[in-house]
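This is the structure, below, for whatever I ask next.
Heads up, one of the protein chains got dropped from this complex, but the rest are sitting where they should.
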Amino acid sequence: MMYRVIGRLPAPLLAGAAILLALLLCAAAPGTVAPYDPLAFDYAALLQPPGRAHLFGTDQFGRDILSRTVAAAAIDLQIAVLATVGPLLIGTVVGLLVGYYGGIADAVFGRLVDLVVTFPFLVLVIAIVAVLGPGLGNMYVAITAVGWVFYARLMRSEVLVLRGQDYVSACKVLGYGQARILLRHVLPNAARPVIVYWMTDMALAILLGSSLGYLGLGAQPPAAEWGVLIADGKNLFTQAWWIAVFPGFAIVLAGIGFSLVGDGVADLLDVKR
Amino acid sequence: MSRAGLVAARLLQIVPTFLAIGAVVFVLARLLPGDPVSAMLGDRATEEAVTRLRAQLGLDQPLWTQFLLFAGRMLHGDFGTSIALRVPVTAVIAERLPATLVLTALATVLAVGLAVPLAFVAATQAGRWPDTLIRAAFQVGLSSPIFYVGLLLLTVFAAGLRWFPVGGYGDGVAGHLYHLLLPALTLALSFSAVIMRNLRAAILEVLQAEFVDFARSKGLSRRVVLFRHVLRNALLSTVTLVGLQVGTLLGGAVITESVFAVPGVGRLMVDSIFARDYPVIQALTLVLAVIVSLAFLVTDLVQMWLDPRVAR
Partner (left out) sequence: MTAALLRVEDLRVGFAAPGGTVRAVDGVSFAVDAGEIVGLVGESGSGKSVTLRAITRLLRRTATVSGRAEWRGRDLLALPERALRAVRGREIATIFQEPMAALNPVLTIGEQIEESLAAHGGLDRRARRARAVELLGLVGIASGAQRLRSYPHEFSGGMRQRATIAIALAAQPMLLLADEPTTALDVTIQDQILKLLTRLSAELGMAMVLVTHDLGVVAETCARVCVMYAGRVVEAGPVGTVFARPRHAYTAALLRSMPQGGAARQPLVPIPGQPPRLDQAIPGCPFAPRCGFVEARCWTDAPPFSQVAPAQWAACWAAERVGAC
């Protein structure tokens, strides 16, 4: 039964899911995938190029790059979730309410959206991080403070379409409570494009999180995060390219994984983008 | 409404936008940790100097008066003095802004130049191998962080092959362009992926339009049908997209400039955060938002000019 369901899913979705499951395994049990302790120095194997003993080579302290890349999956997947779940929840609630009730709140929200899109997203996030101070936690706060607007905008436009449809009017005629109409009838239908957007946004979050990590504004060393690892290797790039190149592969792979799953889910839920 | 009326209305909209941008930056500045005066004067300032600066900055006034004072100073281009560089913020930004503008403009040109032909091939070959290949390449492009692409290009073409300088801005127009070509290419690769995805979809949609069948039924050549009828309509949405993406592009410039050591405002922004140079951060946030809102304005005007249906 299970096998049959999987067999019917589109191939890109399965490929994306496989990538994400592999990354999830790295994050949950790095020990089973990584051949070495990611933090162990090995002065007998400094700056080793990729080879049999060290598949991805070693850095200037003899740390195994494969193990470090695997270990970093935990933080980057954490970024994918924590940088998006706040915007998702806040944006869904706000979008649902302003879309359904309209009025002054909706008008104010419209102006807010116009305003927020005027600021370059990254610049605004960086400015907020500047206020709060660099670090993962503050990065989440900054991304959430700006990012929820985009979820709310999407949710609002969906709710506006649904609000005009017959079955919602029918619910009102039947005297259903507001909460019941919103939660049982509007939310499940309006949520589909939001969920698809969430998938692609997780890919963007990893790109954003690793960029901030690279700039020194996100995850702080010695925490293993792909962007931080690349920043570690950037000065040695000409002598030991592998230190920065392999963590970069991981980012690209994760991005493709989320995108494939996002496209697949969009097809399954029949969401047009 | 007439076309001129529409243009005037759109031009007027910029006023409240600027006010709102100022308000956001003002609020952001109020949220800054610590007292701006002690941040500016340092910890060893005398009591008297602190009081004088507070009065000078209007910090002893009520909040709304402070906002008006703030707005007034912004209108005069007075953003205070950089804490780290000890020169007027306006001078620093004026010095750094050209590099960023040239970088983003060059990146836009490269991105459009790359995306339009490839989107065209992908859409006209939809479902066949060239389409699959192009879409796969751009999927990788969309999933690659800018700093990583920059680092790869830097290593291969600057450090390795020595075709390009490793960083900096160079001298003269030719020198600037030469130094900015690799950073612009970095920025363009991710930008072109966005354009190509949008334009491919737009071309496919226009290909379904009946006016394409009608154009073919007139006996027009394939070239005329594709360029005059299909591409021209599809590019309308690309113009809007490029305008809407200016903010993303400036965000990308922040990262690219850091990778390539380009002395633009993006790198200035990152440096200022580590230097806790709040006046510069505040001014840059405002200036970049103003640039984006001006880009939106230009996009709308170009759209009105290109699409005869808008003015009605």
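Chains here go by letter, A and B, matching the order in which they are written, and residues are numbered from 1 within each.
The criterion applied here is as follows: contacts are C-beta pairs under 8 Å (C-beta built on N, C-alpha and C of every residue); 3 or more make two chains touch, one makes a residue touch a chain.
The structure presented is a predicted model; accordingly, all values stated were derived computationally and were not measured.
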Contacts of the hidden chain among displayed chains: B
Touching residue (missing chain; options B:233, B:258 or B:272): B:233
Identified contact with the non-displayed chain, of B:60, B:171 or B:213: B:213
On chain B, residues whose C-beta touches the chain left out of the figure: 209-211, 213-222, 224, 228-229, 232-233, 236, 306-309, 312
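To be clear about the criterion, only the chains that are shown with their structure count from here on.
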Centre-to-centre distance between chain B and chain A (centres being mean Cα positions), rounded to whole Å: 23
Complex interface listing, chain B residues touching chain A: 17, 20-21, 24, 28, 31-33, 139-140, 142-148, 151-152, 154-155, 159-160, 244, 246-248, 250-252, 254-255, 258, 269-270, 272-274, 278, 281-282, 284-285, 288-289, 292-293, 296
Chain B-facing residues of chain A, complex: 111, 114-115, 117-124, 126-134, 203, 207, 210-211, 214-217, 227, 230, 234, 237-238, 241, 244-245, 248, 251-256, 259
